[in-house]
Structures are given as structure tokens and as C-alpha cells.
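Data block below; observations after.
For this depiction, one protein chain was excluded, whereas all remaining protein chains were kept in their positions.
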Amino acid sequence: MSRQDQLRKRAKELLANKEVVMVLGYRAGKRPGTATPVFVTRPEDVDTLIFDDRCGPNLAAYLPRVKHRGKIAIVAKGCDSRSIVSLLKEKQVDRGQLMILGVGCEGVKEDGRLSDSCTTCAHPNPVICDEMIGEKVAEREPAPDLLAEFEKLSPDQRWQALMDDVSRCIRCYACRQVCPNCYCPTCFVDANSPQWVGKTTAGSDNMMFHLMRAMHMAGRCVECGSCSRGCPMGIDLMKFNRKVAHIVRERFGAVAGLKPDEPPALAAFDPNDKQEFIR
Amino acid sequence: MKPRTVSADELAGLVAGWETSAAVYAPVKVKDWTEFRRVSSLAEADLTQVNTKLSARGLLFPQCETMFRFETSRPDKAEEADQPEAQVILGVRPCDAAGIAVLDKFFAGQGETDTFYRRRREKTTLVGLACSAPADTCFCAAVGGLPAGTRGLDLLLTDLGGRYLAEPLTDNGEAAVKDLPEAAAADLAKKKEIADKAAVAMGQRIDTARLKQLLDSADSHPVWEDLSLACVNCGACTFVCPTCHCFDITDETSKGKGARLRVWDTCQFCLYSQHASGHNPRKTAASRFRNRAMDKFKYTVDMIGEVSCVGCGRCVRECPASIDIRETVETLMTVLPEK
Partner (left out) sequence: MARNPYDPMSVRVEKVTVENDARDLKTFDLSFTDPEARKAFTFTPGQFGFLSIMGVGEAPFGIASAPSEELVKYTVKRVGSFTTTLHELEPGAAIGMRGPWGNSYPFDRMKGKDVVIVSGGFSFTTLRSTIVYLLDPSRRSQFGKLTVVYGARSAGELLYKEEIKAWEQSPDLALHLCVDRLDGASWPKTEGLVPNVLEQVVPSAANAVALVCGPPVMIRFTHQVLEQLGFSPENVFLSLENRMKCGIGKCGHCNIGPKYVCKDGPVFSYQELLRLPPEY
């Protein structure tokens, strides 16, 4: 039985036995090569469920929206499962109300090309799940260092490169809305007393938004790439998040969402934390 | 106003001419797509892609527009910001031009006139480019448009291969091509062939009149809950849409001076409808999703007499959750009861 069939079969069972009220997964989008999150509540609808390289959106982002309905089964690829761990650590969702159906992921494709974040993925298999649907996939070849070119630049050149990127931002907040970690009822960009960030698309306002969002992601971003893929202007937002995640790995030895029992890197004080910045 | 033919060189000459008295905007290649940018010659333009990333609306209703400038010591006085300059927008696809025609009605054709929009519009010449090969996201014909539609344009160019047919539609358009040779019957026939083929490729017509009737009594239907679940309530669809018009007004100050600006806003943001008291009439994702679909296919019919979706397909292409408005419409037309 193919993995897709296994998934449909299991989903049908879970719904028919009323073990879950909803299966949160993917269905084919109308456009070839796309997949849309689907919220299956009836056993007879499970045949819409798919899992393949079209399945880009991070489904963990939808959990806060549906958690009040009861026990939810969620299809979780590697990065999504780490987002679930992140949400569990931050008490945004209860472990007991999730039935995590893990799937190994060979990467998400957009327009036939493997998404950047997938080329560097070190955790294609779920780190947490109640059941695996199908086999685990092989860990991939050592990843290309997507930051290598950027790291060669001087600070001024880096600033210019980042400005060139964010100057095209239209402040649609697709990046923020698709991110499982961005669940604040009032985002800092929406606050007006005081107003932290201007609402215009001037370089400075855009840069403030992206830099600060990246900082808010420190130790939490699982590098799923949904933000970059979701950006209508094709901005390489992952450049920011990748760099911050890299710093967190170096300084705290932590990878977001990898170990359920570890406190979030920037939320826990450890006397052994490096402190060479204090002079 | 007779159709003319114009060679690529002659078009380059027209652009150079326009450039002496106006800013010329055209699609320019950016990464794998095109965006409207200012060009100083035709050579900088890329007229091969069907649709630009963002619609042409940003050149008439900018993402960020300074309305007034002021000194903070005089909170009651403001000066209008700089007047817009003349502009020619080259390579406007008929869907975008139809979108501008809708915005013309909305901003300057009913109720109060939006002064800022009107000023830019009066100084704008629209040179359209007919589509010969629609993308898989295009559906202008399904909503009453055409790949070679002329609505809203001053001049419509159709690429005949090696040269363009140029159809003037207004005095401005006629003035642009007055010195060019008239088109031959064969050119006109070729254009018709291209236009007809493109229209057929776009799929079935949506019965928008029936959809409007169904939507008239659909406010409380549970279908909105299901349709909206995958929507993350970002602004991608509304910001790329040629007819969305919502904006926020914000004051910014620095060192005693300031500006009152308007910036694009979207009914999809949760805070869009929130009162200062905290009360939010559209608190749920379902109500916001309903608002957008209803606005495009019912509310604008009520307000200005027409559907405001022009079938450009950008929302389909850019939605981060791959929600497809064509599917949404199909579902609505299947599920909503006739009254």
C-alpha cells in the first residue's frame, strides 16, 4: 500500500472510530504543483488527503485555530513536527489533544525546484509522532551552506544586500501569518501605543519589521521555509532566519523544536551560557 | 481612430518620445518574474511575461502615499504633498486595465472624489498589451473580460510577431500613434485570430449574475467556515489584486515635522475592523474570508454595478495556502441554495 493510501486508510479509521474530530492534512490545489491545507471531519472525505512534494505550508500554524474542536490528527513532516514541539513548549497546544501522524519528507518543490530550506534540511523525519505513516526517509547529503556567500560580505555590503531584499516588501505579512510561531494576538508591528514600527514600505520600516521578526524567531524558527515560499514578492526571508538560527546553534547548541524536553533556548538561563559579549 | 502597425523600433521611438515629458513605467525583469518599474528606454522592458507580480494599481494608488506634510507646532494646518507627474504605463494587461476602470468608478466616479487618485489618474496614459498565451492562473474571460480587452486603455498593442498592432481608443492614444501607418486587413485578421484563441484557452464563463443572487442571501451560511479554514488572513491576495482599494491613514513625525500618509490595508487582517473599545465586528476568520469573496462578487455589484474580480489570477498564484478563488466560486455555486 502506498504511503498516501496508508494515510487515507488511517485517517478514515480515526474519524470513523471518533478517536479524532478532525484530520489536518493536505489536499491537491487546483493549480498543478500546489497543495492546500485541508480539514477533514468526515470519514468519507479522506480521499482528498495527499502527501508529496507539493505539501509546503507548515500545518502546525493551523493548530491554534482548530484546537478548541477536540482531538486533532495532524499530518506532520520533519519541520512541522519541530514546530509542534515548539508550540508544546510554549504551551500553545496540549499534547493530549494531538494525534501526530508522522511522515518522512523528501522536500517541497515549487515550480519544479526543491525549496531552498529543503536543500539544507537536517531533519526530514518527524522528531515526535504518535504513528509513522510510511517509512522514514533517508537523511540527506551534507547540506550546502546557503549563508556562505553572505558571510563573505563586509557589514556594509551585508546591510545593502538585506536592504535590497526588504525594499520590495509590501507588508502583506504573509510571512508572519504562515509561521506557526507568530501567534501573538497583537503583533509588534500593529501596536500603536507606542508605535514601534512605521507602517510604510520605506526601507527603514521594512527592515525593522524583518529584523525584529527574525529576532523574535531566535531559538524558535525551525527553518521550514514557509515564510519565503509564502512571500508574494519572492524575498529570501529565510536569509534572516537562517542566520539567526545559525547563531543560536553556535551560542546555545540548540536547534529549535528538536528536543521536547529542552526549554526554549532564549527562554531559559543556564550559568554555562557563553558570556564573552560582557566585557 | 484607425488601428496602426508599429515595429519594435518604432515602439522604442514612441517610448523615447514619451520619456521626454512623462515617467514611463513598464514590466521589468526581476528574478523569475516582472514588476512595473520606471524605464528610460524600451530595451529595459520585458513584455514577454503574461502578468506582473503586482498589478498596475500601485502606480495610481501607491502602496505608500504621502497625503500631507505639516509642522507639529501647527496641528490644524497641513500642506498637500507634491503633485504627481505625468506617467505612461506601458504593457498593461487588459485585466489590469479593467481593474483600473473599476477603481476609477470607485475612487472618482461615485460619492466624494478621492483627490489623490484623481490627480494621478488624470496624468496617466495607459498603453495595454493584449495577451496571446494566458497562464494557468488567468481567467479574465470567465468573469466577462477578454485577453484583448480594451476597457480602461488609451491604446492597445497586440504582438503580431515582429511588429505590433496598435489600436487607439482615446484621444491620448490617437495622439501617440498619429504618425504611424494604418494597419492592413491581414494585420487585423491576425490580431483577431490571436485574441480569439487566447479567449478560448481561458475556460468556462462564470455565471456572475447567478453567483450574485446566491450571495445575496448567503451571510449566515456555514460554508464560509469551511472555506476559510486554510486562509491565514495575510494580505497577499488583496495586495496583489488590481481592484482592492482599502487603505490605512497614519501620521508620522520626526523633529518637529511630519507627514500624514496612506498605506495599503486589508480586510483580511484581524485588526482591520477592530474598534478602539476592543469590539471587533469581524472577529472570525470566516467573516473576513466571506467579506472578501462577497466584496468581489456581490458588494461591488451593489455599490458600482459590477463584479470587481477581473480574473488576473494573481491571488491564485500568490496565496501562501494555495487557496484558489475559482475553486471558492465553484464551491459557492454548488453549495449555496437558490432563494
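Labels A and B are assigned to the chains in the order they are written; within every chain, residues are numbered from 1.
The working rule: contacts are C-beta pairs under 8 Å (C-beta built on N, C-alpha and C of every residue); 3 or more make two chains touch, one makes a residue touch a chain.
These numbers were taken from a predicted model, which means no experiment stands behind them.
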{"item": "Hidden partner chain, residues of chain B it touches", "value": "67-68, 70, 72, 74-78, 80, 106-107, 111-116, 219-220, 245-251, 253, 258, 260, 262, 265, 267, 272-277, 279, 281-282, 287, 290-291, 294-295, 298-300, 302-303"}
{"item": "Where the unshown chain meets chain A, residue by residue", "value": "192-193"}
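Following the convention adopted for this analysis, only the chains that are shown with their structure count from here on.
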{"item": "Distance between the centres, which are taken as Cα means, of chain B and chain A, whole angstrom", "value": "32"}
{"item": "Residues on chain A engaged by chain B in the complex (per definition of touch)", "value": "29-32, 34-39, 57, 61-62, 65-66, 111, 168, 170-174, 176-178, 186, 190, 198-202, 226, 229-234"}
{"item": "Interfacial residue positions of chain B with respect to chain A in the complex", "value": "30-33, 35, 53-54, 63-64, 136-137, 226, 229-230, 232-236, 238-240, 248, 250, 252, 261, 263-264, 266, 269, 271, 285, 316-318, 320-324, 326-327"}
